[in-house]
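Next up is a structure, given as structure tokens.
With one protein chain held back, the other chains of the complex are shown just where they sit.
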Amino acid sequence: MNRYFFYNFMLVSLMNLMLFVPHILVSNRYSGAVASLLVAPVIGAILIYMFTNAMSRYPGLGFQDILKLHCPRWLVSLSSIFFAVMWWFSSTIVVVAYAVLINRFFNPDTNSTIILIVLVVAAAYAASRSTLTINFIIEITIIVNAPIILFILFKMVRSPQLNLDSIRVVANYVTKMPTIITISAATLIFTGYIYLALYNRLLPPNFRFKHLYIYPVLGFIILVITFFVPIGFHGTEGVDRYIYLWAVTSDSLSMQYGFIERVVFLFLIVFLNLTLVYTMSGWHLGMEYIKGCFKGSKPEIDSPKAPLSNYIILGTFATATVLYLIFTNEKLNYLITSYWLVLRMFTEIVSVLWIFILSRRRLRSE
Amino acid sequence: MKRFAAVITLFLVLLSLSGCGFKDIDKRFFVVGTGIDWSGNKSKPYRITLQLAIPSPKIEPGASKIQYETIDAPSIAEGVRMLKAYVDKELDFGHCKMMIIGEELAKRDINQSIDWMLRRRDIQSVATMAIGRPTAENVLHVQPASERYPGNALLLSFGADGTESSYNYAETLSGLSRRVTEKGMDPVLAIITNDGKESYVINQVALFDKSKIKMILSPTETQMFNQMSDHFTKASMHGMFKGTPMVIAINQLNSSFQIHKNNDPLLINMRIKMDVVFEEAPNGLFESPWGPVEDALSLEYEKATVTLLKKIQKHGIDPFGFGLRYRAMYPGPNSWDNWNQLYPNAKFSVDARVKIEGTGLIR
């Protein structure tokens, strides 16, 4: 069922527009962002290959289940909690940023905390469902929304407002060495594979990953569009002025003959769906990690009724997210995000290496 | 019972949240045009004119009704806030697609105004920008008799689905803000002139440096400028061939330019290709060879355009984006400084290629 892997990949690579990734890349456009666009697919491809290779040796087992096979219990629990917090946070920054964005564009008079509460409750309800359900939700949302995003991106690339000279000016800075921040921002696009850490539980035993080469290529295309289209629209200097870069960029485009004239609304509604799904997926992973720490927990993929522990864990997540919004502001959120991105990249590399080595060792011992 | 109580509680909580942002469409005043002028008063430099639509159920030619509000204020945002006291409904800029800056203000500084527009979330980035002459207020007060709904006429003159005038240069807010910030590409705005009566003319453009008007092109120059900047709409042009005047319609036009650094001084080469059809021509042209006619027309066109380019260069502005192209082609840390040194002395050459497609329906 390669398509389910593909949906996860698409979800993350499209979500990057909301994750300050374009913003971070653009503000480093003269200092290494362009080169990291080239480096990121390579890193991404290696990680994808290693991770899928390792996971396919353990059909029906999640990352945590595999660790339990090989490592001492305390280490598993410790790392699980760490991963859970990482997953929680990855969704939290998105949903918090989005609540603020909605507050700016859709409901300027409503308090952003209230909007966040609505989003968080919806996402938490969704995340409390079974793993199988989560995958169905991801599938249907991607199938409905991705074409709209691709259509908007296509319209932008074809737009006469896109100034190729500005793009060339920035592209000339390819010789600048990439920095850690830009690389970690750029590799985020390829990070959808990491969802396999849990969803590997669903994959049937005879499953084989196919067409893996698609992912780096697709990711690279999305990354290039993410970075260069705003530059083409706003110029090499003006692009740095905007906080919600992609929202403003989509506003610069109008569909003269469309039902909704202002593309930005279409764009925001579509991304609202994706944000909810992304949050749901991330929290579900975090929840499963925490549940796995308890003794006697049995991994379930399609329990007919959500256990009480789901609600408790997700309630904690949701409350923490609301508190995060209250105690931070846009600027702080941006700053924390850029550090989080770096931390995320290293966590990912470490966990991929870990699982890869475990799988090799097992191979040798057999 | 428990569930019922829960639902009631939820509803009450929701009720306490509401009241924020809920505002019906008939309680909103739609701003369809905004004008920002220089008032001449130092303490209240901005004169803001809002064109407010009075909705009517009939949308037919001549049925549009408009209310105007004008105020002088120390800053734009304050002015808009003060204006709210003058009207009975909430002001909504969501449908404001026409932003007009008065000529006087444009000769001083437009950055403040652009900044305000960009910051407001409800002003669309695709809103059309233009200069109003003599003032934005005057232009907004013009109400063409055929207008179908408020604010439509001006917008149609700029949009692609309205008239296609070759004198018209449509610029959006996001496009303008790009040009204001971009190194090597300067802003251009069309000028809407109120001729004192109930109508307006759009046939000139103003060229800016980064903040104010540097020069204003004449209508003929404007048309040429539009063609050169590849802002093509169907146009006609005059020409002379062996003493007989002729008018040709341009069907298709492509223009592009290259920058050659190796020459000294810098050479900017512009290439303009156009396919034309005769609208007025001497009899017997169909039989005579077209080659010489094409050459003569091209030559004439080249001369005119080089003159225009030189004139623009003399003012030290760069509306075509030559500088940006230079930065793209010759990268380096000093690229921008180099350009600034080279541009004043750069040489222009225009390579026009007129291709005659036919002579119309008669020979």
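Residue numbering begins at 1 within each chain, and the chains themselves are lettered A and B in the order written.
Operating definition for what follows: contacts are C-beta pairs under 8 Å (C-beta built on N, C-alpha and C of every residue); 3 or more make two chains touch, one makes a residue touch a chain.
What we mean here is this: contacts and distances are computed from a predicted model.
Per UniProt, the protein behind the absent chain is "Spore germination protein"; the candidates were "Iron complex transport system ATP-binding protein", "Multicomponent Na+:H+ antiporter subunit A", "Spore germination protein" or "Urea ABC transporter permease subunit UrtC". The chain that is not displayed touches the following shown chains in the complete assembly: A, B. Across the entire complex, the residue among A:84, A:247 or A:276 in touch with the chain not shown is A:276.
Check A:30, A:151, A:265 or A:334 against the missing chain and you find that the one touching it is A:265.
The hidden chain makes contact, of the residues B:24, B:88, B:264 or B:287, with B:24. Considering the whole complex, the residue from A:38, A:122 or A:336 that touches the absent chain is A:122. Panel shows chain B; residues 11, 14, 17-18, 21-26, 28, 30, 32, 53, 55-57, 59, 92, 94-95, 97, 122, 124, 148-152 of it touch the chain omitted from the view. Considering the complete assembly, chain A touches the hidden chain via residues 1, 3-4, 59-60, 102, 106-107, 110, 115, 118-119, 122, 125-126, 129-133, 135-137, 139-141, 143, 201-208, 260-262, 265, 269, 272-273, 276-277, 280, 300-302, 304.
Operating definition for what follows: only the chains that are shown with their structure count from here on.
With centres set at the average Cα position, the gap from chain A to chain B is 39 Å. Those residues of chain B whose C-beta lies close enough to touch chain A in the complex are 17, 20-21, 118, 121-122, 124-126, 159-161, 172, 174-175, 177-183, 185, 321, 324-325, 327-329, 331. Residues 104-105, 107-111, 114, 161, 163, 165-166, 168-169, 172-173, 233-238, 241, 248, 251-254, 256, 262, 264 of chain A are the ones touching chain B in the complex.
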